[in-house]
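Every protein chain of the complex appears in place save one, which is left out.
Chain naming follows the written order as A and B, and within any one chain the residues start at number 1.
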Amino acid sequence: MSNKLTVSLSPHIHGGDSVQKNMYGVLIALIPAFIVSLVFFGLGALIVTATSVAACVFFEWVITTLFLKKERSTIADGSAIITGVLLAFNLPSNLPIWIIVLGALFAIGVAKMSFGGLGNNPFNPALAGRVFLLLSFPVQMTTWPVVGQLTTYADATTGATPLALMKGIINGAPGASFDQLPDSISLLIGNNAGCIGEVSAIALILGLVYMLWRKIITWHIPISILGTVFIVAGVMHWANPSIYASPVVHLLTGGLLLGAIFMATDYVTSPMTSKGMIIYGVAIGFLTIMIRQFGAYPEGMSFAILIMNAFTPLINAYIKPKRFGEVAKKK
Amino acid sequence: MLKTFSRGGIHPKENKLSAHQSIKTLDVPKQATIMLSQHIGVPAKAIVKKGDEVKVGTKIAESAGFISAAIHSSVSGKVFRVDKVVDASGYPKDAIVINVDGDEWEETIDRSDELVKECTLSSDEIIQKIADSGIVGLGGACFPTQVKLTPPPSMKAECIIVNGVECEPYLTADHQLMLEHAEEIMVGVSILMKAAKVNKAFIGIENNKPDAIELMTKATASYAGIEIIPLKVRYPQGGEKQLIEAIIKKQVESGKLPITTGSIVQNVATVYAVYEAVQKNKPLFERLVTVTGKSVKSPSNLLVRIGTPIEQLIDAAGGLPEDTGKIVSGGPMMGKALTSTNIPTVKGTSGVLIFTQKESNRGPSQDCIRCSKCVSVCPMGLEPYLLAALAEHKEFERMEKECIMDCIECGSCQYTCPAYRPLLDYCRLGKAQVGGIIRGRQAK
Partner (left out) sequence: MNVIVIAVISLGVIAFILAVILYATSKKFAVYEDPRIGKVAEALPQANCGGCGFPGCSAFATACVNADSLDGLNCPPGGSKVMNNVASILGLDAEEKEPMVAVVRCNGTCDNRPTTNEYDGAKNCAIASSLYGGESDCSYGCLGFGDCVDVCKFDAIHINPKTRLPEVDEEKCTACNACVTACPHSIIELRKLGPRSRRIYVSCMNEDRGPVARKACEVSCIGCGICVKTCPFDAITIKNKLAYIDYNKCKLCRKCVDACPQNAIIEVNFPVRKPRVKKEDEKGAAVTKKKVATDANQTMKAEGSKVKKVDQPKTDQAKE
């Protein structure tokens, strides 16, 4: 035998999982939502998504090769592409290109690379980018095109989203009523105004099923968020049905499903234990519904997730998995 | 619903390439190198010197402490020297090297194939005979069996659990043993039950060996108190703590011995060795070894004399393949990679695995992506990502608080990690350091 033997410590086999497989799996899960966005928002959706992905990949490549002088850039692992897609899915389809690029710069440069790249960021980069844009460009970020305008981009006609309507009802805006909301079927398939990726409940749920089947994520975070929102919204609706929308409507509108399935389940910023994930999910659900019903903004999902991202290290430090053979504490 | 353990675990590809290969007896080697430390505890002390004539079964080293075991010659010939030889640990250790001449056995050994059912010895006599025959746990840990059968006075055994699980991929020796010697194993279990003074025994077998389950279940008909328990196929079902939990639903408390749950666990090969020792006066000097690998010409289950160089086993399985990258002694999850083929077999060698060049190298390691997959597969409920990071930064006190000493080094975490992080390497380092700190504290 001409070659030297390789010597290493056990284990000597590997399951074959890799960072790339997980990232590209998430991308595949996002395909249904992307297709729906093309159907309802057409050219605008395509431009926004393409710009966001290209900008995120470009910035990550520039930072890793020119600033950090690493020998290989990290764009191959797919996480920059995912940040690009998720950022795009949180934006209206008529957002100007320069704003999208700024958002990508913040998401990759500030929220991800400045902390050390994948694995070291405390906040979800796509959400951080989205909130940065929301606070910096509130007008452009809160005017959504009406569905069906397939060939317009920046000059699309805009209209109200279901969440804006629901906020109006709570605040007692004149003329606002629940009859103006789209029906449940429209909400399910996505025939309503909103950010690119958040409109279609069915497409997002398909993505969730795919990721659960591929074992990319577990059920704990999405189910605990959606369950909490359902219960709290249900209680409030039962208490006062005239101003609080029904829990089903809450589940199907806004960025709740997108956030619960794709943003809150981000590996790096979510807790590491099942118990921790459930606590995290319940808190996010609770904060979301509170902001939606009582806060100034119509949508609370992004803020709720970012707030709970800050608590993740604390959850990881105190919530430990159940140890095998744990010695029962004697009183 | 098949029984199984409560948390974690993985299901690697089974690759039982040598399954159903009937046991072949390997030729006696030309020179046998018998290590003096083939068990946990104090290494045995040699009682022969250069030039002494020995026969197969002659005692050549005696037990040197409470936790120690005797060693018997596996060949007949003349002692060449008593010297340091590099063994599987990579460091030179004491060994007795014997130049082989013929194959003469000690007269006291009963070499017939007849099944001997009756055992008239008392419990203490059985334990003494097991000790005199140098029997140690053949599952890989090599714990001296007589010590396991004599629990401290405050603890009492209630049942014997026999480990017929063989959860590691590639290994098939235990499976073949159960298919070919089911009756002898039953007698062995009864002997152990008598020695431990219990009247219940469970034999755990994973569900991927249905023929063994069927055969062994039929064999239990004529033996009282023995039950076969089929188990779900999951790694590390063969781990002592996981096996106890699956079968009697009790968890061994952190830091305590398994005997605190009332069970004594023995590998099925050890049980067979006990039968041979007690009923046939045959001390432990040979064992079954699986030689396998994707590029091996004829994967086989061989009956090997202890001290045979690994080279001879590989030759019997068709020779060392051209593209060999790594040779592992044991299973792929917990086995030890060898530096050369001159390494001698010891009592704990359960398998020899040949990996091709392509299979031998780990992928490049990246930063932790905090996916928490390692946490979900850890059978002991630990957080490998955290323990590995702490070991890298030498924070050993905190590792102790995070229960690093509970780690059974099964490797499920490193197997699962998508970032190819060497989690178990660092956990082992931390365990060794924390073990040292704890011993230092207890010594004060």
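Note that in this section a residue touches a chain if its C-beta (ideal position, glycine included) is under 8 Å from a C-beta of that chain, and two chains touch if they have at least 3 such contacts.
Predicted model only: the values in this text are computed from it and were never measured.
Although one chain is not drawn, the whole complex shows that of B:3, B:232, B:362 or B:398 it is B:362 that touches it. The residue touching the chain not shown here, chosen from B:31, B:150, B:295 or B:339, is B:339. Within the entire complex, the positions of subunit B that touch the omitted partner chain are 83-84, 86, 89-92, 336-337, 339-340, 360-362, 365, 422, 425-426, 428-429, 432. Across the interface with the omitted chain, subunit A contributes residues 3-9.
Here is the rule we go by: only the chains that are shown with their structure count from here on.
Each chain gets a centre from the mean of its Cα atoms; for subunit A and subunit B, those two points are 49 Å apart. Residue ranges of subunit A in contact with subunit B, taken from their complex: 1, 3, 5-15, 17-19, 21-22, 77, 116-120, 218, 267-268, 270-274, 320-327. The part of subunit B that touches subunit A in the complex is made up of residues 6-7, 10, 12, 90, 169, 241, 245, 251-256, 320, 322, 324-328, 330, 332-340, 353, 355, 357, 359-363, 366-373, 375-376, 378-383, 385-386, 402-403, 406, 409, 411, 414-420, 422, 424-425, 428.
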